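Excluded from the complex is one protein chain; the other protein chains are retained at their positions.
For chain A:
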Amino acid sequence: MTHDHVISAKSLSRADIETVLDRAAEIDRSPPDRDRHADDLLALCFFEPSTRTHMSFETAIKRLGGDALDMGPVESSSATKGESLADTVRVVEGYADALVLRHPSEGAAQMASEFVDIPLINAGDGAGQHPTQTLLDLYTMREAAGDLADLTVGIMGDLKYGRTVHSLAYALTKFDARQHFVSPESLSLPRSVRYDLHESGARLKEHTDLDAVIEELDVLYVTRIQRERFPDENEYRQIAGEYRIDAATLEDAREECVVMHPLPRVDEIAPDVDATQHAHYFEQAHNAVPVRMALLDLLLSEDDR
C-alpha cells in the first residue's frame, strides 16, 4: 500500500487494489495467526448508523487478534456537546492505532485525515465515497468472474447520492471495465463524478432502462433508491418500481451474470432472486471480513508502512 489513509477509491491505484484483493484471497484460504495484531486497537467512529460496515470492521480487527474501540452512538458522544470532528479524531488518535470514520458530511474523511498521523479509513462520507465497500465489491466480482479484466458492469439505482456507486465507478475505470449506468434522470451520476470518469478515460454509457443493456452484463450492481430523495411519495413509488428486479427480469441476463447489492435492500431486488445462481449479495457482505482484514493487516503492518 502506498497510502496510509484510505479516503477515496480515486486515490487507490490498480496495484494498491490488487495488493488488498490478493491479501484477502490469502486470508480466505489460510486465516492468519490470531495474535498477528494482538497489540493493535482499531477506533470505530461512526457518526451515522451502520450494521455491515461497523460489524465487519470489528470482526476483522478481532480476527487479526486486535481489538476495537467503539465511539458508540453519536448521541452519546462529545459531538452532542459541540465538539468538532477535527478535535474528536485528534483525541481518538491517542487511543488507537488506526481509525475508521463514517460521517454524514462529504469530505469529512479527507478533512479528518489532515489532523491525524494514524491511518484513517473512510467508511462513508455523506454522498461522497466508500472505498472499502468498493474493495469488497471488486473482490466479490473477481471471485465470481475469475478476473477483473474485460468486465461489463451495469450499475443501477441511485447514482447521484450513492457513495458506493461513486467509489466503484472510479475503481472499475482503473480496470478499464465497460460501465453502464442505469437510473432515472433525476438520480444520474453527479457532475463531479462524471467529469472524473471522462477525464480518466472511462468507457461508460448512461441509460434510463435496464432492458437496453441487461443481456450484455457480467455484473449487475443494484443500489437502493431512497425515499427521502423524492418530495412526493407517489413519484418515489413510481420510480422505485421501475428500478426493481426480480427473477423474471434476469431471464434476459447471461447465465453467469453476477447480481450484487451493497445492502441493505428494501424491495429493489425481489426475494425470488435470492434462489437464482445470479445472487451474490450475501456472499458480497461476507467478503467484507477478509477484505477488511487484508486492508487492516496491510495498514497496521510496520513492514508495509
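Here is the rule we use: contacts are C-beta pairs under 8 Å (C-beta built on N, C-alpha and C of every residue); 3 or more make two chains touch, one makes a residue touch a chain; residues count from 1.
Criterion: contacts and distances are computed from a predicted model.
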Open item on the list: Looking at what's absent rather than what's present, what does UniProt name the missing chain, "Urease accessory protein UreF", "Aspartate carbamoyltransferase regulatory chain", "ChsH2 C-terminal OB-fold domain-containing protein" or "Acetyl-CoA C-acetyltransferase"?
Closed with: "Aspartate carbamoyltransferase regulatory chain"
Open item on the list: Touch as defined at the start, partner being the missing chain; which of A:D4, A:E26 or A:E106 qualifies?
Closed with: A:E106
Open item on the list: Touching the hidden chain in the complete assembly: which of A:G66, A:G128 or A:P262 does that?
Closed with: A:G128
Task: From A:D22, A:D35 or A:E114, residue that would touch the chain that is not displayed - done: A:E114
- [ ] Since one chain isn't shown, list which residues of chain A touch it in the complete complex.
- [x] 82, 84-86, 103-108, 110-111, 114, 125-128, 190-193, 195-196
